[in-house]
Structure formats: C-alpha cells, structure tokens
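One structure coming up, written as structure tokens, with questions to follow.
One chain of protein is taken out of this complex; the other chains stay put.
This part shows chain A:
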Amino acid sequence: MTALPAALLAAEWTRLTSTRLWLWGLLAALGSGAFVGLLALAGPENFTPPLPGLDTAQGTHVLLGLLGCTVFAPALLGTVAVSSEYRHRTITTTTLFAPRRWTWLAAKLAVYTGAGLAYGAVAAIVAGGALFGVAVLKGITLGLPTVTVAALLARIALTMAVYTLLGVAVGALLRNQVTALVAVGAYFYMIETVLMLIPGIKELYPYLPGGATAALTGFTYLADALAGQTGTSAAHLLSAPAGAAVLVCYALIAIAVAVAAPLRRDIM
C-alpha cells in the first residue's frame, strides 16, 4: 500500500509546499518574466551591441530567447528537490517508507513536471504580458504576430518543464547538493558555450540541450554572436519540432537515469 502512487504524490506535494522552495520557484519565475519585461522597456536597440528593436521580428525573438536562457533556474529547483534529501538525510526515512526506491523517484518526477510546467506558465505569462505592455507603452507593435509570440512562449514554458526533469535527474545522480548545483550552473553557462568554440564538436551543439532549446525557442543570438567573434560559421540549429524531439529524448534519458541511479546505492 505504501507504493500507492497517490500517497507518494501527495507526500511529494506536501514536501514541496511545506518549505520555501515553492516560494523561491515562484519568485524566480516572476523574476525571469520581469527581467524580459525590463529588457523590453530598455529596448534591444539600446543594448551593447545594439540589436533590432521590439518592432522587428528579430528584436522580439531576441527577448523571447533571453527568457529561454533562464531555463537553468527551474533545472536548479529540480536538482534541489532530490539533492536536499541527501543533504538533510531524509533519504533514509523516505526509503524506509517507500523501499521500492524507483517509486518515490517517479513521484518526484511527476510532481516536478507539474511544478516545472507551472513555473514555465508563470514566467511565460509575465514575460508575454510585459512584452505586450511595453509595446503599448511605447506605442509600437511587436515585430512578431501575437499568435507566434504566444506559441514561442508556450514552447519556452514546456522547455522549462523538461529542464526541471533534467535537474531532478542530475540531483539523483550527483546527490551532493553543491556539486549538483555547480554542475547544472556550469553546464548551462560555460560548458555548452565552450563546446561551441571547438570546431569539430560544434557540430554536436544542435543536439545538446542548449542547442535543442535554441531551436525550439528560435533563439540563435548566442550562437550567431559567438560565430561572429570567432569568425566561424554558426552551427545550424535543428528545426523546432526536431529540437523538441531532442529535448524530449533528454527528458526520457533523465527519467531513466533518475529512476535507476538510486536503486542499488547504499543509503548510510
């Protein structure tokens, strides 16, 4: 009876809502949405280097793409969800109450998929609202049709849910909270960027989480800028559906890893 999915889901939900983690998640989601709003207010034409304005398709793309760059935040939340069990050694009691270990991991994945979607929805709605609000304020029309903007925002929200799952998997794999957080942060901020500088490996970029995310969100600014600086040609991103497929594959691998990783480990 312990393995009743409903009981495990309820427990995970209680765990998420009874600490401030949910509040930090909400603040991060609101913050990343608001961040896009602030950039819109400042105007891409005032960036260094200047970019096309909000009233151009590219300018709107850039701002949406920047929202896509904040996907590491929900990944960190997913990581904390698992690594905090190891850090605070609640993992012992959790495993005693659900000795078939994959069951509580599966419950975490399910609850954090929901949390990731909620995170993405909040971030996307705030960012979308801010973009349209700024456009009205400045008396301009966004450079992309409303439907396209909404579709891109929806994709970003989904991407955030996938990244939350990736984060859960990293947490299950690395256990040590600091190591896991550093690994996730370093990956998104440094490792993928560095990989893009290596000519041979650059071809892999479209298939890495960041490249697939870029394909999905239509954000190529980073890749283009790097290509411009290094004088090489930018890696060709996949099409949006292919990017989505790659991300889903990562999510599936993440689930498999997260569920399999704690199976045989000794819990001391």
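In this section, a contact is a pair of C-beta atoms (placed from the backbone, for glycine too) under 8 Å apart; a residue touches a chain by one contact, two chains touch by 3 or more; residues count from 1.
Rule of thumb we're sticking to: contacts and distances are computed from a predicted model.
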Of the candidate names "Carbon monoxide dehydrogenase", "Phenylacetate-CoA oxygenase subunit PaaB", "Ferredoxin" or "ATP-binding cassette domain-containing protein", which one corresponds to the UniProt protein name of the undepicted chain?
"ATP-binding cassette domain-containing protein"
Among A:58, A:95 or A:179, the residue in touch with the chain that has been omitted
A:95
Give me the chain A residues in contact with the hidden chain, please.
1-2, 4, 7-8, 10-11, 14-15, 18-20, 84, 88-90, 92-100, 104, 264, 266-268
